[in-house]
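Removed from the display is one protein chain of the complex; every other protein chain stays in position.
Chain IDs A and B follow the sequence of writing; residue 1 opens each chain.
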Amino acid sequence: MKVMEIKDLQFSYGSLGVLRGVDMDFYKGTFYGILGPNGCGKSTLLKNLYGYLKPSSGTVLLGSKKLGSMKPRERAKRIAYVPQDSHIDFDYTVFDVIAMGRNPYHNALDNLGSDDMEQIEKAMAETSTTHLKDKSINELSGGEKQRALIARAFAQDSEIILMDEPVSMLDINHQIEIMDLSRSLADRLDKTIVCVLHDLNLAAQYAQHIFLMKDGVVLKQGLPDEILDADIISEVYGANVFVGTNEISGSKIVIPLSRHNNPF
Amino acid sequence: MKKRAGVWIYLFLFAALVASVIFSAGKGSADIGFINSMKIILSRIPFIGRNIDIQALPESYSTIIFSIRLPRILTSILCGMGLSVCGVVFQGMFRNPMADPYVLGISSGAVLGAAIAFVVGTQAALFNFALVPLFAFIGAAVATTVVYLIAQKKGQLSTNILILSGIAIGFLCSSIISLIIIASREQAHRIIFWTLGSMTGSSWKTVLVMLPIILVGTVVLLFNSGNLNILSTGDETAVSLGINATALKKILLAVASLVTAVSVCFCGTIGFVGLIIPHAVRFITGPDHRRLMPVSALAGSIFLLLCDTAARTLFAPQEIPIGVLTSLLGVPFFISLLIRNKRRIAA
Partner (left out) sequence: MKRKLVLFAAVFMALALILAGCSGQEAEVSKTPEPTPVGTPEPEPTPVDPSYTVTDSQGNEITFDDVPESFVSVAPNITEIVFALGAENKMLARTDWCNYPAEVFDYDSVGNIDQPDVEKIISLEPGVVLLTEMTAKELALQIQDAGIPIFVVDNEETFEGAYSCIEMVGAVLGLDEEAETIVTDMKERIQAVMDKVAGTEKKTVYYVMGYGEYGDYTAGKGTFISDMINSAGATNVADDTEGWSYSVEKLVEHDPDVLLLSMWAPADGLKEATGYKDLTAVKTDMMFTLDDDSLQRLGPRIAEAFETMAMAIHPELFE
């Protein structure tokens, strides 16, 4: 079932065109990866989706409704967002932060209702953060913090969760942990995850469908096996790579080649 | 993490406020005495008043209590409340626990306005009300508007640019003020004293102007305390959670600037209250603005009221400028809080 359709989306910062006509379709319960070199418009695309920026032209449809016609709260009930790294300057507890995910459902002034509590508890359970709930958000490790942010997005009870390079700042052990969690949200709970990724190999391992962007448009899209091809990567990134198979996971593995260490 | 303190903290603070009002009404350089002050105040309350006999007391006592002390008490309460709540708002909005209500050039603009008023001649017409507060308010309003105009771009409001342009305008105003001080040395000490803050000269007219603006402004800000929680975690996050961040920032900025400007134009630029009260209260209530704001409002009003009472009674008939007192009293208190919470802050 299609949950979101992006048609010819364009966005410019002043006269600088960043998105020049993006077309994407998203289906329920799928983990999408968005890849591309720096400046291709990946993050800008997300900002246009969760409402921080307004598209210059084009449409985004959620089901049958246009994104542009939705009020902020309504949109927040349909699309959630997990930032790359959120530095929170105040000592909110993990519970407080996750509870903010319920903002679209009630006036920020009011106390939480039973519905809200249920969703929050579910979010904490899914992300294994229940034992952290009374700690200050700033006391957590990188991985724990990302889990809390994902829990917050989960508490929004939206069909779609956007993630902007969620693991770029994390250590290896936490990276896998977060990617596993994100993928499971798609698999078990039918969420649509749209994940901007920097790391081609993580994308290879976890994404079910990849959009490869360059210069503000989608250059290629498809299964990881199709996209992660040496020629395509060379065309998009301008880099020489060797694409092999990761024997453990069975997915493709991309190895950049340097001038010195090139067997070819 | 501090647990919700519940209704008790409000009851306690409210009782403390009433007690402070009673205490302050009884203190002053005229030796009226606590009991007499109470009699005088109670005698005016509709039903209880009938049973109180104040015939024996000189009429000047009544005048002093009602025309001088009470307006001054109310002004201190309003100013303390206004500055504290605005401090909370600015700290939340700029995501910086070091922000205070003066960060956008409001104080410099107000001092500039007041300086101009002093030079133009407040004595021009002896019976004109409030040339200095009017000019100070205009100065504050102009400065804030300029800061806002510089920072806003296509409807978007960048907090970083706001702060930077606030600093720039602040410097500009300070330079002009220095020029004014050099050019008219006779007014120099008046201008400087004004910047240190003072509640002297508050009248019922002052209260009449301050009360509606500060009270309504505070209520509006309080109603946005929940939204401020979310905004304080970041603009992008706030938007993704369904908050119209730009509209919210504009409302908060406008109302908080107005409340601060009104407080400053009548009372001078009293430093420290808007920075430290939110900070200190945050140690007790935690960062949830739905609790932080109202508690800061009450705590701030009590603090400034007691400071003003001390300012006008400690060395009577001399008056200590209240800004000096707020710093002297507040800094040790804050340092002790810092020491007790060192580990938490360093984390």
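Assume contacts are C-beta pairs under 8 Å (C-beta built on N, C-alpha and C of every residue); 3 or more make two chains touch, one makes a residue touch a chain.
Since the structure is predicted, the reported quantities are computational estimates derived from the model, not experimental observations.
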Which of B:R69, B:K249 or B:R282 contacts the chain that the document leaves out: B:R69
Chain B residues that touch the omitted chain in the full complex: 10, 14, 18, 28-32, 41, 44-46, 49, 58, 60-61, 63-64, 66-71, 74, 122-123, 126-128, 130, 185, 190, 193, 198, 200-201, 203-204, 207-208, 211, 215, 218-219, 222-223, 226, 290, 294, 312, 316-319
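Just so we're on the same page, only the chains that are shown with their structure count from here on.
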Geometric centre distance via CA averages, chain B-chain A, whole Å: 44
Sites on chain B touched by chain A in the complex: 1, 92, 95-97, 223, 225-227, 229-230, 232-237, 239-244, 282, 286-288, 290, 344, 347
Chain B contact footprint on chain A (complex, rising order): 47, 50-52, 72-77, 79-81, 83, 86-93, 96-97, 100-101, 103-104, 107-110, 134-136, 138-139, 156, 162
